[in-house]
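In what follows, a single structure is set out as structure tokens and then discussed.
In this view, the complex is presented without one of its protein chains, the others remaining in place.
Going by the order they are written in, the chains are A, B, C, D and E; count residues from 1 in each one.
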């Protein structure tokens, strides 16, 4: 049986250019582009509005109330990484604050995704280190519990492997597995172009019901039009 | 038995002048003025602070994860409407984003109230299209499930009929049934005047306990004053 | 048996200078400095970002949906007090709004901590009266239910006695019992100094794993280093 | 404007034979038979397993923590009624216990549906008075707050009018509006017959995928069969 | 400043005869009898129905996911004690299972109240060791985190001191402070007698509205009787 608690030193990462291009698409579009998969549960919220990031996942698995493994993860981080912290059990304790953020930034990390709490949020906002978390909590942490670094984890309902592409914005957080990043980007590009064209038509009052033939579909599903609107 | 899924084309609406006047009162005052009724559950929150709207309800009933009926609702909308989306079962999926908001705005809709999730919130904030929702989620949607447009619905615990007045601000969302809108407005006007006068007195240090005789009431309820404050 | 519902007029308060100094430390540091105790549950959130306050607790115990006892608490308040409202049962109703805040401010209260809802948040933000609450809700209140003022309460999971020091910021709310305020402040001062020094080292890329010897600890706990990072 | 707090004495009720026949169908079947509508939110759970009831709704609207209006509702109850208690705001306080159940039973009420808490559950189980509630809580009640009896309410997300048919079992609670009870019963009868026949086929190993042609549908939706199962 | 983590060896306990007599009253009655105070939050539920216990509190304060302090608490337990476990932060991990229950029983403990999870519930049910907890979870525990034994704690929203009387049944859990146990018992006895008499009257169809004069109260609160019931 393999060791249960490991710190893995090396892993592949999605190409930075790919990651940046995915990030430009935004969370909602990337999520759609990969078949409505990869989204973290919406309980993860940004600590301040307007942040948009993309990067490659460094994964950490922690016990509730203990951030020992985040400390151990720092030295394996590189420029462009995003810290992804999963928990062995549900907890809202604040596992990351200003000091760890300072250390992570010094090693190139651009953001943190925490399926737990975060603290020092005023300082993090001031230093513009974006964090998506399930809670804000000053509940402090011990550094006494074994866990793992850079193993596959489940964070907020989403499987993440080290090196996967992570995109996060005001809409939430999405993971693009390394193996499919290029294919997803192709679809993202298509969708963005299509949405630009559609937005212009909708803004002038055209109806998606007309453009996409939705009324006929609805009628075929048993929807009746009554009292003044006819389905075509 | 009537059809189960319908799109209703025409319905009466509360007079726009009445709606605007109610909106000036704000959610908390309107709610008090109609006997502490009409409030949507507080799980509905605005996607950005400071927005205040009022309008007439266009109601939509959707299945979780499917926004077909929102698309079909657009063509029946008029200037001054507020979209109210109820669900057949609890869900946080993001049923509305920038494209639908663009389309709704082109048809006069001033805001959306969603008992589900919303996506593209950065874009919605930038275009200043206010939304009250129970979650932010990039979880995308299908367009394959039948529902209804402009039938009476229950949205976040509140009954809403098409054409009712809706007021929403940072405190939440309240519905004023069309039949009682004029009477409620009369009470709102009274309350606003009374509150202005009361605020001045409180700001100078007068006590509501004195102004409203609350200490005698408390003593009659069995409250004892001990150790230095006497009830009169 | 003592009376069940009381309004207590006089109580000791932590020295204002002590309170102010604790407030300068911030919630997360104060919480750590007193042995990770005193924190209110993270469900209490500020109604707008950036507020930082400290003060001495005036406690109120209310029934759900009724704010009679808050009205009765005002006259016992002094400059530098923080209102702490606990509930006899769980509720999100909005027990405090602009009028009560105006009255509280006129009597010196600097903030309110509510284990229930708050309303008129736009007005409170404008008048810069900070509130930490578990919900925003326009659900109004009666003034008909007996409760108590300035008795020991449990608010959001935390025991608070009248006169205790309260510190609140974006990270949450913490209570420092009057008896230990001086001792906690001493530790806060130590921690702040240590954190300043540590931040400088971490910002230049030093590892907490090195500074604090965490790798040896991890190995002793059974963590294995694999694939490229060695624990020393 | 109509009075805000009323006790309505008389209302129509669905025919008892219809109600009993609906009850025999069970909650899940009735819900399906009326187009997947009428279901109370699943947060309502029975206090003991195995109870199955049907009856006609007597509706009550209460303030959190106060059961005055339930006391006032008793005298209007008749044999075969089901008490349906809605709240003006969310609360888990225990508004009904053994004494009220004794009184309700003496007036013919067969069950209670509470969007709040219940207490004395051991006694209720022993006297076999079934209750569906959102919580069990000994949190007691005042009798000081005005509300209404036999007005239309929203209980656990569901609109209920006095006299509507209510069916409740281990699966939850469903409401059938008086106007459509006969039509829904006809559909219930059809469904029950169809399900009996289908159950026999499925028990012998036939596949619903074959019987209902679901594989072709899936393929048309873009589902691919790989590695050993073919869609036909 | 006093030590932050302590194991206190000796403490007073409420007299066993008093505790037993309180237990006979049941949770709902005890809670009412002490002025609707002392109730733990309703999130604590029994792991099997029908258990009723009373005893004296042994208090434990644990970190999430760690039960070291429960192990240390055992030797200070005596016949008739009830274990009360509070947490430093919210957690549902299963801190107690069959082995600890076996050990606690060997030292006289009759039940456990856990503001966290419990595991081995099938075994606990079979050995008839009742537990009230906020979750069932097999999530295991470490034994590495300092905490305290027999200090005042807040468990599920309720303050508990070592030696206080605890009563628990299907309705939940209530704490009676040692100092007021005798006075509360006197009230419990009165209430039980009054309820017996009232139950007889209600069972024969008398109305609490008549017995307690509730209709006049309601009318004075603004309730209107319409359509067939008159308030007197």
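One rule holds in what follows: a contact is a pair of C-beta atoms (placed from the backbone, for glycine too) under 8 Å apart; a residue touches a chain by one contact, two chains touch by 3 or more.
All figures in this text were calculated on a predicted structure; none of them were measured in a lab.
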| item | value |
| --- | --- |
| Among the chains presented, those that the missing one touches | A, B, D, E |
| Selected residue (touches chain absent from view) among B:64, B:80 or B:108 | B:64 |
| Omitted-chain contact residue, chosen from E:32, E:90 or E:120 | E:120 |
| Residue, one of E:20, E:136 or E:198, that touches the chain absent here | E:136 |
| Listed residues A:79, A:154 or A:211, member touching the removed chain | A:154 |
| Residues of chain B (touch criterion as defined above) contacting the omitted chain | 63-65, 88-93, 137, 139, 142, 144-145 |
| Contact set of chain E toward the excluded chain (per top definition) | 3-10, 48, 68-69, 71-72, 74-76, 92, 94, 97-100, 102-103, 105-107, 117, 119-122, 125, 135-140, 143-148 |
| Chain D residues that touch the omitted chain in the full complex | 26-28, 31-32, 36, 39, 42, 45, 49-50, 52, 169-172, 174, 195, 198-199, 202-209, 212, 214-215, 217-218, 221-229, 231 |
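Simple rule for what comes next: only the chains that are shown with their structure count from here on.
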| item | value |
| --- | --- |
| Selected pair, greater C-beta contact count between B-C and C-D | B-C |
| Size of the rotation, in steps of 5 degrees, that lays the CA trace of chain D over chain E | 120 |
| Between chain C and chain E, centroid-to-centroid distance (C-alpha), Å | 27 |
| Gap in Å, rounded to a whole number, between the CA centres of chain E and chain A | 42 |
| Multi-partner residues of chain A (each touching 2 or more other chains) | 92, 137, 139, 144-145 |
| Which chain pairs touch, all of them | A-B, A-C, A-E, B-C, B-D, C-D, C-E, D-E |
